[in-house]
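The complex appears here without one of its protein chains, the remainder shown in place.
Order as written gives the chain letters A and B; numbering starts at 1 within each chain.
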Amino acid sequence: MRSVRTAVAIVVAGALAAPAVAVFPLAVSTSRFLDIAGFSGRWFASAAEPFWLKSIELSIVLGIGAATAACVIAVPAAYAAATGGSARTTKCLDGLAVATLVMPVIALAVGYFRMFGESDARVLFLADTTLCFAMPYLSLRMASARLSDAQLQAAELLGATRLGAMFAIWIPNLWRPLALGWVLAFLTSWDETVLSVFVAAPGTTTLARAIWETMQRERDLTAAAINALSAPLLSTLLVVLLGVPSSRGSAR
Amino acid sequence: MEGWSREVKSVRHLAYTAPALVLLAVGFGWPLVLLVVGLGSNGFTFPARLIVRVEMTTIELAITVSVAATALATALALVVRNLNEWVRRTVFFLCLFPMGVNIAFRVFGVQYLLSPEGPLVATAEALNLSLNPGALLFTRTATTIGLIHWTFPVVVPLMFVAATRLDEATEHAALLLGAPQRAVVFRVILPQLGPAIATSFTLSFCLAYGSFITPAALGGINDVTITRLIGSFLADGRGADASAAAVVALLGPTVFVLLFWLALRAARMSTMSTRHLSAER
Partner (left out) sequence: MFKTIRTLARILFALLVVSVAIGIAGCGPGTPASKTAFDNVLTIGSWGGAYQEAQRKAFFEPFTKETGIKIVETSTPDYGKFYEWQKGGTTSVDVVDVETYFVFQAGRKGALRRLSKDVSADKTLMSGGVNDYGLASCAYADVIAWNSGRHPDWRGLTWADFWNTAQFKGARGLRDLPASTLEAALLAKGVSPSRLYPLDVSSAFAALTDLRKRERIALWSGGSQPIEWLLNGSVELTSAWNGRVYDAQKEGKQLAMTFDGGMLDWLWWVIPVNSLHSAAAERFIEFTLRADRQAALARLIPYGPANQDALKLLDEATLSHLPTSPTILAKLIQRDNNWWAEHDEQVQPQWREWKVGLGK
């Protein structure tokens, strides 16, 4: 019975993950028109061309910048909520954070278009940070709800200021949810295609936009090569930080 | 933390939340305001019939996807509950792996798998089966499959965590007392998973509803979603129509999340009242 369950679980999970796993065989395909007839490094070579390198560079800069900015802004906000800040502000931020997660990004793109027209990477940076904010914020909010107040109270009694306690106790205790929030924020920005396609000017191409445009219009499989290299790293990071939920107590 | 309460009331406290509020006001609030303002730029005439029809299609699609994704994630979470740690880790990693791959590529992966020249058909031919998954391309089924693939990695962690928090004692007690497995699942397990299921459903609804890339690549002309419509208005320079469609698009998730929140409150109220009753006894 157990082995049947194991098999079923792995097959179902594999089937659902299959479209993403297809990146590996496609990365070494020989032809632009999707023949898996042989083994070729041409897509890896093509990934080193200026067009792709520029877009990778932009995506990395935007990703790190937006994720870091989102964390820097989210940490104090979540801390304020955790240490007796105004309930109204907390609810407002919670609601806005959830809103950025669930709203269709393209609707936001229409607003951005009216605001900035066809614009450059600085607008993308603003947009990405806004969309990324929810990740560290909600991650910290949920984790701090489970953290006991005892340490903070002790710190207060020992004379620490609120700000000091944030750096000395709160963040170190919650480094894991914070790191998870950062990685999720990075992934959000890394994968952000809609705004990059509709709001950014032609010269500003992020990797996500480059992939969307070339895959649908040209079937250039360079994206497969790039993803074959980046995806294992990003996914592993994500899973390690998230932790596999285990019945023996909380996630690792 | 009473010692800090003085600080909380001071102006310094604002510094903690001000950056977040400013960011969200400028990056989220103001564009939405402009969106509504943009409605009037063409004299308030809109292709209403078009927008409504597309909105209905989108909602239908999103509901199908979220039901399927939530059901699959729940089933998977329950199946792996007491299995070997390494099996659980493998399954979990497999489910989450797609999150590291760019969405445009994941969607292409779905096209590739369904294509008549792809591996599915090749395997079927090798096994002497006749399969035509290509007939699914450009149909609502392909879009649904693509969206399930898209939302699945998001709901899996939710359901996995919820499954680990199940009260095994009640389950074992029920089984010992002779309850059939089915009854145990439906009357002991699922009710406990209720909130997680509701959250997964709402989240996957909103994700599927708001997705642009997947429907644009996999959908045919019979499954134009509201996001694709907005996209085509934007590409065509029809700002006012795009604004109208965007406002309608924002309604979907808003209504859903509101309903969810109300349902959650109602559930909390009813558990509180039953607890109250049982306490009195």
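Operating definition for what follows: a residue touches a chain if its C-beta (ideal position, glycine included) is under 8 Å from a C-beta of that chain, and two chains touch if they have at least 3 such contacts.
Bear in mind the structure is a predicted one, so any value in this text is a computation, not a measurement.
Enquirer: For a quick check of understanding: of A:L124, A:L138, A:L184 or A:A225, which residue touches the chain that isn't displayed?
Expert: A:L124
Enquirer: Among A:V72, A:A154 or A:L233, choose the residue that contacts the chain missing from this document, as touch is defined above.
Expert: Final answer for the missing-chain contact: A:V72.
Enquirer: Which residue among A:A27, A:L62, A:A80 or A:V239 touches the omitted chain?
Expert: That would be A:L62, which touches the missing chain.
Enquirer: Can you work out which residue in A:V8, A:C92 or A:A168 touches the chain that's missing from view?
Expert: The single option touching the absent chain is A:A168.
Enquirer: Would you mind spotting which of B:I59, B:A73, B:V224 or B:A244 touches the chain that isn't drawn?
Expert: B:V224
Enquirer: Determine and list the chain B residues touching the chain excluded from the picture.
Expert: Per the touch rule, chain B residues meeting the hidden chain are 47, 49-50, 53-54, 57, 111-112, 115-118, 134-135, 137-139, 220-222, 224, 229, 232, 235-239.
Enquirer: Touching the absent chain: which residues on chain A qualify?
Expert: Counting over the whole complex, chain A touches the hidden chain at residues 31, 33-34, 54, 58, 61-62, 64-65, 68-69, 72, 117-122, 124-125, 160, 163-164, 167-168, 171, 200-205, 213, 216-219.
Basically, only the chains that are shown with their structure count from here on.
Enquirer: Counting in whole Å, what is the centre-to-centre distance of chain A and chain B, each centre being its mean C-alpha position?
Expert: One centre to the other, that is 16 Å.
Enquirer: Can you check the complex and tell me which residues of chain A touch chain B?
Expert: 2, 5-6, 8-10, 12-14, 16-23, 25-26, 34, 36, 72-74, 76-77, 79-80, 83-86, 89, 92-93, 96-115, 126-127, 129-130, 133, 137, 149, 152-153, 156-157, 161-162, 187, 190-191, 193-194, 198, 207-208, 211-212, 215-216, 223-224, 227, 230-239, 242, 244-247, 251
Enquirer: Considering only the defined contacts, which chain B positions touch chain A in the complex?
Expert: 1, 3-5, 7-8, 13, 15-17, 19-21, 23-24, 26-35, 37-38, 72, 75-76, 79-85, 87-110, 112-113, 115, 117-119, 146, 148-149, 152, 157, 160-161, 163-164, 202-203, 206-207, 209-213, 216-217, 226-227, 230-231, 234-235, 239, 242-243, 246-247, 249-250, 252-253, 257
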